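Left out: one protein chain. Kept in place: all the others.
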Amino acid sequence: MSADHLERLRREGRIVIVGASLAGLRAAETLRAEGFAGDLTLIGDEPHEPYDRPPLSKSALLGMASPLRTQLPRRREIDAKWRLGVAATGLDLAAKRVRLADGDEVEYDRLLIATGVRARPWFKEEEARLDGVCVLRTREDAADLVRRLRAGPRRVFVIGAGFAGSEVASACRELGLPVSMAERAGAPLVGALGGVIGSVAADLATEHGVDLRTHVTVTALEGDTVGRVRAVHLSDESVVEADVVVVSLGSLRNTEWLTGSGLGAGPRGVACDAGCRAFDFRGIVTDDVFVAGDVARSPHALFGYQFLSLEHWGNAVAQAETAAHNMICDGADRRPHLWMPAFWSSMFGVNIKSVGVPPMGEHLMITQGSLAERRFTGVYGHQGRVVAAVTFDNARWLEFYQRQIERGAPFPVEFPTLDRRPEGRQPVPAGFPDPSLPTHGPMVTLSGYSPADQQLVFHPSRH
Amino acid sequence: MPHASLARQITDFGNRANPYPLYAELRRTPVLHEEEDGPYLISSYYDIEALLHDPRISSDATNLAAAGADGAGEPEETGGLPPSFLRLDPPEHDRLRRIANTGFGPPHRPRRIEGMRGAMREIVTELIDGFGDARQVDLVDQFAYPFPVTVICRLLGVPREDEPTFRTWVDPLVASLDPEKRPGGAQEAEYRQSAQEARMRLGMYLSGLVEERAREPRDDLLSDLVNSRGPDGSMTMMEVLSTSVLLLIAGHETTVNLITNGMLTLLRHPEVLGRLREDPGLSVSIVEELLRYEPPVQLVPQRTCITDIEVRGVTIPKGSRIWLMLAAGNRDPERFEDPDRFDPDRGDIQHLGFGSGIHSCFGAPLARLETQIALSELARRLENPRLVEDPPPYRENAVLRGPRHLDVAFDGVR
Partner (left out) sequence: MRLVVDLNKCQGYAQCAFLAPDVFAMHGEESLLYDPRPEDEQRERVARAVAACPVQAITADGLDRAGASQEASDVR
C-alpha cells in the first residue's frame, strides 16, 4: 500500500470491528491511541457495552460482584459508533461489507473479526430447554445461575470438569450447596494440564465435598412434568437427582456468520498469520481483514509455528493490540503477535496459573513444592525443551519459568531449585489424553499447520 | 593508582549522602565481580527483578555462611534463635510467613492495618503538637523515629515505654546489617558476639511478653503469633521469638528512613511539597515515587546462588554471594524515563523499593500508610519548612540508608 493510501486510511478510513467484548474494545482503544482518526464502528450481538467475563464464574457466583456489573474500564475515549444487540450475519469480502441481522450493511476499509466464542450448549436440544439447565458464558447466564444458586437447589450437577466447570463446583461448595461433577476423562482439568495435575484437582474437589464422577458421560437429562430438570443420567447407568444442571463443555467459535465468505474460517476459528491478518480459504493472506481474541487461530514461533487457538483473557488483549496496530501500519512497522500463552484459574481456595502450552508437554517435573501439599510448580517438556509451566499457589516463581520457555531451555530441569522434593527429581509422563480423543474444553488447542480449517471435524470439547 | 572497588565505595560512609553516581557507574557493568570471594553486584532493573523470582537464588542463612568469607551483609546473628523467615527458603519461609500473616493481613485480617489509620493520625498529631514553640526540630529524633516505633509497638503489643530498653539491643543488630561495619579479622569474632548477644537479649525480652500472651491473649500481633493454629500448625516458641524480633526491627528501622528520606526529598522539591500541602491525596504517588527514588533498603546483600547461573552472559558460580542493588535498579534508564528526576506524576512507578517475589516486604502496607500520613501531615502543618543542612548527616548503614538527623526549620506549626 502506498504511504498516501495509508495516511488516508488513518485520517478518514472506515474501520469496523465485529465483536464488542474484551478484544474488540481493546482494539478500538489501541486504534485511537495510535492515531486512527477515521470512522470506527463496533458491532456486537449482545446489547451491552463490553464487559469482563472471568468474574462471572468467580466473584459473581460468590456474591462479591453483581453479574450485571462487570463492565470493562476504558483506557481512553474511542469515539465509535456502537451497533449493539445486532449480530453480524455475513461478510462480503469483495464489496468490503458486513451484513447485519437487522438487514443493514456496513462498509469498511479494514475489518477486525473479534467475535469470540459462545458456550457449547447441551447437545440434545429438547433437554437443553428444560428449566434449570444452564450454561455460563454471558452476563445473563451468570445472573440466571446466581439466582438459581441463591434459591438453594437440592443439588447442582456440573457436566464437564474443565476450568469453568470446576470453578462453578467450587463456588457451589463455598455456598454450601451439594454439587456433583461429571467428567469424561479421569480427572478434572486433564485436557488443559494433564492427568498428574488433574489428580491433584480431583483430590481438591473431593476434599471440598464435590461428588466427582470421572470416566463417565452424561447420557440424558430428565425433566419433570412441568419441564424442570430433575435428574441426570450417566453412562455408568447411575442417576443423580439435581435441580440445576450446569453444562460446561467448552465453547464454540462464532464463525458461522463467515460461512461462504471465502475466509479460512471454521469450527476451530479464523486462521490468521502472525500479524493477525486473516487467511482466505485457499491459505492466502488477506490484507484488509484482521482477527483477534478467542476466535483467532494463529501460528506461534515458540511452538513450532503450529496454529494455536487460545481462549485466554490475556491473549485477547495482546492480540487485539497487535491487530489494531497492524491495521493502521505498513510493512516493516507491523508487529508479530508473539504473546506467551498464560492463564489463571481459582478453585477451592487455590490459585492456579500457567504459562506456555501445557498440552504440548509429554513429561512433567515438579520442580518446586509438592503435589500433596497443593502448593507447587510443575514444568512441562516436549522434545527436550521446556514448553510450559503451571503453579498451584506458587505464582511468584512463574515468570522465571516463562523465561525458560522463551529461551527454549532444556528439559528435564537438571539444575537444583529451591524447595525441590524427591518427587521432583525425575520427569514423569504428564498424562495428557490422546489428542485425538475429546476432553472438556482445553483452553489451548494446537491445531496443526493448515490455515484452511473448513473440513476439520475435530471437536476438542464435545462431550 | 589503586582505587577502592565499587562495592567498597558504595559501602564507604563517605559516599552515603549521594551514592547514586556510584550506582550509575555500577550499572555500566550490570554484573560486577570485583574481588575473588567477593559478591556479585547486580544493578540493572530487569536483572534484579528476574533474580528476585529465580528459584536458584537462596536467602538461606546457612548457604550464606558457607559462601561468605567475611560474613558481610549478614543481618541476623543467631543469638540462639532460629533464623527468621527473611533468612529462610521455601518451604520453611512460606510456612512461617503464612502463619505470621494470619494476624496481619488478608485473607484473615484484611482490616487490621487499615484500622490503625486513625491511631496513626493521632500519634502524628501528638508528635507535631510536641514541637511546641520550637522553630527548628530534628525530624528524625522528634518524629520519624518515634512514630513508627509507637505504631509497631502498638501492633505487636510491646509496651511503648520499653523502647529505650530494646533500642540498646536493636542498634547493634541493625548495625550488623551493614557490610561496611564488619571489622573482619580479629575483631570479627567480638563483633559477631555482640550482635548475637543483642539478638538473644531482645529475644529474651520478647519471650516475657509472648508468654504473657500465650496465657492471656490480647488484640495484638504477638498474641496471634503465639496462638495461631491454622492449617500450617503453630510456630514453636523459638520461631515466635525470631519472627517477633524481625517484625519489631523491620517494623520501624526501615520506615524511619522512608519518612526521613521523604521529607528530605520534599524539602528539596518545594513545588511538590506545596502541592502535597494542598492535596493530601498526592501522598499516595509521592510515597511510591520515593520508594523508587530514595528506597529505604538500598540493596539486598544476603542472597546466594545454589547452582551456576548466567546473567547477561556472565556465569556466576554456584555458592557465590549476590548483592541485588535495588536502589541502582530503581534508577535504571533502561527501565525508567529520566530516572534521576523525582516525579510523583510519572505514571509508571513499578519500583523495587519493597523487593519482589516471595520475600517482598511483609510490612509494605504498614510502611505505606505510615509514610503517607506522616508526609501529608508534615506538609500541612509546618509553616515554611526548610532544610538547615543539606546534605544532612547520615546513619552509617549502607543497606538501611537514611539521615541520622534531619534538622528542619520552620516559621510555626499550624
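The first chain written gets the first letter, and so on, giving A and B; residue counts start at 1 in each chain.
The working rule: contacts are C-beta pairs under 8 Å (C-beta built on N, C-alpha and C of every residue); 3 or more make two chains touch, one makes a residue touch a chain.
All figures in this text were calculated on a predicted structure; none of them were measured in a lab.
Note that the absent chain touches A, B when the full complex is taken as a whole.
Across B:Phe131, B:Trp323, B:Phe354 or B:Phe410, the residue that sits in touch with the chain not pictured is B:Phe354.
In the complete assembly, the contact with the undisplayed chain comes from B:Pro107, out of B:Pro107, B:Pro164, B:Gly208 or B:Gly313. Interface note: of B:Gly281, B:Pro317 or B:Pro333, the residue touching the hidden chain in the full complex is B:Gly281. Residue A:Ser59 is the one among A:Ser59, A:Thr217 or A:Ser235 that touches the chain not shown. Only one residue from A:Arg11, A:Arg74, A:His215 or A:Arg407 touches the chain missing from this view: A:Arg74.
The residue from B:Lys318, B:Arg346, B:Arg386 or B:Arg404 that touches the chain not shown here is B:Arg346.
Interface with the hidden chain, as seen from subunit A, comprises residues 52, 54-55, 58-59, 62, 64-66, 69-75, 313-314, 317, 342-344, 346, 349-351, 353, 393, 395-396, 398.
Contact between subunit B and the unshown chain involves residues 98, 105-107, 110-111, 113-114, 281-282, 284-285, 288, 345-350, 354, 356, 360, 364-365, 368.
Here is the rule we use: only the chains that are shown with their structure count from here on.
Averaged Cα coordinates give subunit A a centre that lies 42 Å from the centre of subunit B. Listed in rising order, the residues of subunit B touching subunit A in the complex are 50, 53-58, 89-91, 94, 306-308, 356-358.
For subunit A in complex with subunit B, the touching residues are 367-369, 373, 375, 377, 396-397, 399-400, 403, 415-419.
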